[in-house]
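All protein chains but one are shown in place.
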Amino acid sequence: MSEINTALSVEDLSVVYRTQGVDIAALKDITFNVNDGEIFGIIGESGSGKSTLAKAILRNIKPPGFITGEPRIFCYGRNIISMSQREFREKILWQLISYVPQSSLNSLNGTMRIIDHFYDTATSHGISKEKIREKALELLKMVRLEPEKVAVMYPHQLSGGMRQRVLIALSLLLNPKLVIMDEAVSALDVATQKHILDIIKDLNKSMGITVIFITHDIAIAAYLTHTIMVLYAGEIMEIGKTERIIKSPYHPYSVSLMSSVPSIRGSLEGVRVVKEGYPSRVGCPFNTRCEYTSDICFKNHPELYEINSDYVRCFNYATNKPKGS
Amino acid sequence: MRSLWLIRRVAMAFITVLVTIIISWALMEYSPESPANTLLNNLRVTEYSNPRLLIEMEQYLNTLRPHGNPVVNALEYIWQILHGNMGLDVISQIPVTKIIATAIPWTIFIVSTSLLISFVIGIRVGQFMGYKRGTKSDSTLTMLFTVIRSIPIYISGALLLFILGYQMRLFPSGGAYSATVQVGLNLPFIESVLYHSILPIATLTLANLGGWALHMRANTIYTLGEDYVTYAELRGITSRQIETKYVGRNALLPLYTSLVIAIGFSFGGSVFVEQIFSYPGIGNLLYYSITNNDYTLEMGIFIILITAVVIGVLLADLTYSLIDPRVKTGD
Partner (left out) sequence: MKKINLDINEGESLAIIGESGAGKTTLGRVLVGLQRPDAGEYLYDNINVWKNRRAMKRLRKEVQYIYQDPISSLNPSKTIYESMSFPLRKQGLRGDALRERVSELLKEVGLNAGEVESRYPSQLSGGQLQRVNIARALSVNPRVLIADEPVTMLDASYRIGIIDLLVRLKKERNLTLVFITHDLAISRYLDYRISGVRGIVMYGGIIVERGDLNSLIKNPRHPYSQYLVNSTIDIVNDGELQSVSKSNVENITRAEIGCPYSTHCPFVMEKCKEKEPLLMKIEENREVACYIYGG
C-alpha cells in the first residue's frame, strides 16, 4: 500500500461544505501519492479546493466542512487519519508534517512576540525554550530577516512579506519531513519570491525535505516543482512530471492553463485566451469551457486514466485504463 | 509623539470635569428661586459654632448666587471646588466633602467587589460557552443570562432581600454593619461588614454577570474563527495554551476597556441597591439629597460621579496600550 519511498499517500478523500442543508462538494475522490524527497505542486484556480486539501491532510476540516466516505491517508507509512487526535498532535504535527498557511496577514497572534510563536510550538512538543532559541534565530536569518530584531517584534510591526517569511521559518522549526505550503510566496514581491523559492529548493536538495507546494501561479510551479497535480472544481484533472505538464499537458484544462501564461523570454505565439465559465455539474466538470468535447463529455463523468504512469481525467484518453484497475 | 498625545488626552479629561463643574454651577445660578440665596439667608440667621466653616460656606454660596459678573462667579466657584470646598450640607451642616468621604468607601467596597466577582466568573463562563457554542449547555446558559440581565436591579434586589433577608432570615435586612459591634479594626466588626455586604454584592454581581458572560462568549466565538487560532492548532500547540494565550487573551482584551469604564460608571450605578439595602454609600446619599432638595450635597455628588466616569474612561484609554501591543498610541 505505502512503500517506503512514499512520503504521503491519499486515497478516496472527499470533503463537502454543508450550507443550509445542502452539501457542496469541495473535494471529490482525491487519490494521489507524493514521493519522498520531491516538491509536489498543486495548482488550480481559486475555489478549486487546494486549501481544503491541505486542511484535510492536516485533519483540520471543521464544520460546515465534513470529510465524507472513508479516506485513507498515510504519511511515511503511518496511518494519520485513524490515529487519535492526541497522537496526531503530539507526534505528527510539526515533527513529521508542518504547514505554511495561505493568509499571512492574520496567522500570527497579535498579542505575542514573534519568538513566542516559536517557543510555543517547541514547548507544545516537549522541547524547552532554551534548546530551541538558537534554531529559531537561525531559521529567521535563513529567510532573510534580522533574527535578533525580528524575534522581539510583534506581528503588526512586520510587513506582509516579512510575516510570510516568519511563517516559512516557523514551519521548519521541528525538522519536519514534509512541509505543506499554501501560497507561501504569493504575498511577496518578485525578488523576495525568488529568494524564498531558492531557499525551498535548497532545503529540498540538501536536507531532503519533501514539499507540497500549493499555488495558482503556474510559472512558480514550473520553476520549483518536480511533479504537478492540477485541480479543477475539487477534482484531479491531471498528475504528471512538471517538465512534461508544462511542455505538453494532456488535459484540456491543463492545456489552457499553460497557454494562458506569457513568458518574459520565450515566444508569445502560443499564448491563447481561455473560455470563461463555471464548472459543470453533469458530465465532465470542464465541459463548459473545453474545446475538445464530444457528446459523452456532457453525459458521463470521466475517470482518471493512466498514461505512462501519469494520470489524466478526460474522455480523450479513455482508451487508457482507469486508475487503480 | 506619545507624550504629546498623553498631555492632550489628560487635558481633555480635565476640561470635561471643568465643564461638568460649570454646568452644576449654572444649574444653581440660573434656577428660578435661586436656592443659593435662600441658603445664604438661612445661614446668616443660624448659630454657628465654627466660624471658619461659616466663612467657607459663605464664600461657596456667594459664587452660586446671581450677582455681579457671572464669569467671575463661575471662576470663583471652580476655584472653590478645586480646593475641595463643596460647601456645607444644607441639612446637617457638615462639609459636603466630609459626608461624601465617609460614604464613598462603602460604595467602592461593594461595587468593586461585585465587579471583580462578576467579571472573573463572567469571562470564565463566557469562554466556556464560546467553546461549547451551539450545544445545549451553551443555549441554556445564554437564555438564562439574557433573562437575568433583563431583570431590573431593584426587582432582583428586592426579591433577594425579601426571600433571603426577611423570609429565610439568612442575611441582615440592611445597613453596613450591625449596631452592636465596635467600629474599628477588630474581627467582629470586619465579620459584620462582610456579612452585611453579601446581599448588596450578590445583587450587583447578578446584574453584571450576564453582560460579561455574553460579551465574552461572543468574543470567544469570534476569536475561535481567527486564522491565528487555526494556525496554532495546526502547529500542534496544546489546547490549554491555545485556550489561554490565543483565544483567551485576544477575546479578553476588548473587555478590559469595558471593565475600567464600568468601574467609573458604577459609582452612580449602585443607587438602587444601596437604597434597597439601606447601605450607607454614595448612591444612598444621592437618593437622600435629591428627595430632600439638599442642593449642596447633590451638586457635590454630581461632580464626584462625573469625575469618576471621566477618570475611568481616561484610565481605560491610557492603560490599554500597555496591555495590548497592537495599539501604539499616537501613531
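Which chain is which? They are A and B, in the order written, and residues in each are numbered from 1.
Keep in mind that, in the parts below, contacts are C-beta pairs under 8 Å (C-beta built on N, C-alpha and C of every residue); 3 or more make two chains touch, one makes a residue touch a chain.
This is a predicted model, so every value here is computed, not measured.
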What are the shown chains that the omitted chain is in contact with?
A
Given A:Ile24, A:Leu105, A:Val152 or A:Ala219, the residue that touches the chain left out of view is A:Ala219
Omitted-chain contact residue, chosen from A:Asn79, A:Ser128 or A:Ser260:
A:Ser260
Kindly note down the residues of chain A that lie in touch with the hidden chain.
45-46, 141, 144-146, 159, 162, 189-195, 197-198, 216-220, 222-223, 246, 256-258, 260-266, 268, 271-274, 276, 278
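Heads up, the rule we're going with is that only the chains that are shown with their structure count from here on.
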Can you check how far apart chain A and chain B are, centre to centre, with Cα atoms defining each centre and the answer in Å?
55
Listed in rising order, the residues of chain B that touch chain A in the complex are 226-228, 230-238, 241, 245-246, 249-250, 253, 324-326
Looking at the complex, which residues from chain A come into contact with chain B?
58, 60, 89-90, 92-95, 98-99, 101, 103, 105-113, 120-121, 123-125, 154, 156, 170
